[in-house]
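If you scroll down you'll find the structure; I have some questions about it.
Omission of a single protein chain aside, the complex is shown with its protein chains in their original locations.
On to chain A.
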Amino acid sequence: MTYVLGRSAPVAGKTDFHRPALSAVARLWGSSTVLAGLPLLLALCLLWEVAPRLGWMNPIFFPPLSAVLSALWDLIASGEMARHIGISFERAGLGFLLATVVAIPLGFLMGRYAAFEKATDLLVQTLRNTSQFALLPVFVLLLGIGEASKIAITFYAAVFFLLVNTIVGVKSVDSLLLKAAKSMGTSDWDLFRKVIFPSAIPSIVAGMRLGVKASLFSVIAAEMLAARSGIGFLIQNAQLMLKAADMYAGILVLTFVGLLLNYALVWIERRATHWRADAGDQPH
């Protein structure tokens, strides 16, 4: 994998479509759609500030933005926010990692061996269409209220995205490349490592992107229902304690983290497929 993901950007003369990490994020932020969208976002912020102040909304349930930001600052300064986010990420991360470890080898087998896929497909389709949220009570019953049930739900949320995308990636291998590789005397193991796996990487990475998000969203839900820590707990608990400002602060942080994560994942996806032609890149 390292030779796809970890390659330093090759110098490719005038067709230079490799951008370093920071500039890629900067480009997304600086892009015209962000700029064009900014006024509306600012208007929303303004509305948030004035609506409770003018009595359009009850400030106990809907405090002004400035109060939310000040609550946010307190949560950050006390280290509480970092602790809760850290715990949520740890749960989501562990579940996601577990999903990767299970789904990728399984996806390879299902994508490559028709008989194996036939035998497993119905089961996978059935499980895939069971919501991870519906299963949370089951996980809690079986695994208890502790970490295991949270990791289980994040695992379940991510595993099918990864599995399906791995299967698709493996199946989409160009048969001509397989033929060429065989004609060069490629062993079965090398065929997997050097042909099928790199072919499947774009699809697998796309699956990872979906899976990471699903894991994170699921852990929030699980923490709201059954936890004493994590960002989901923080939000839910603030609501129960009637600390509305803390609740909104938690939601804001979650949105922001989700946004950053999305950009990071888009960037990783680009890197993993950097050898693909960008529009207008091909010489004639």
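For this structure, a couple of remarks:
Just so it is clear, a contact is a pair of C-beta atoms (placed from the backbone, for glycine too) under 8 Å apart; a residue touches a chain by one contact, two chains touch by 3 or more; residues count from 1.
The rule is simple: contacts and distances are computed from a predicted model.
Of "NAD(P)-dependent oxidoreductase", "Cytochrome c oxidase subunit 1", "dihydrouracil dehydrogenase (NAD(+))" or "ABC transporter, ATP-binding protein component", only "ABC transporter, ATP-binding protein component" is the UniProt protein name of the chain excluded from the display. From the options A:40, A:54 or A:176, the residue with contact to the chain not on display is A:176.
Looking at A:171, A:194, A:243 or A:270, the residue that reaches the missing chain in the full complex is A:194.
Mapped onto chain A, the interface with the missing chain covers residues 4, 10-13, 15, 174, 176-177, 179-187, 190, 194-195, 198-199, 201, 275-277, 281-284.
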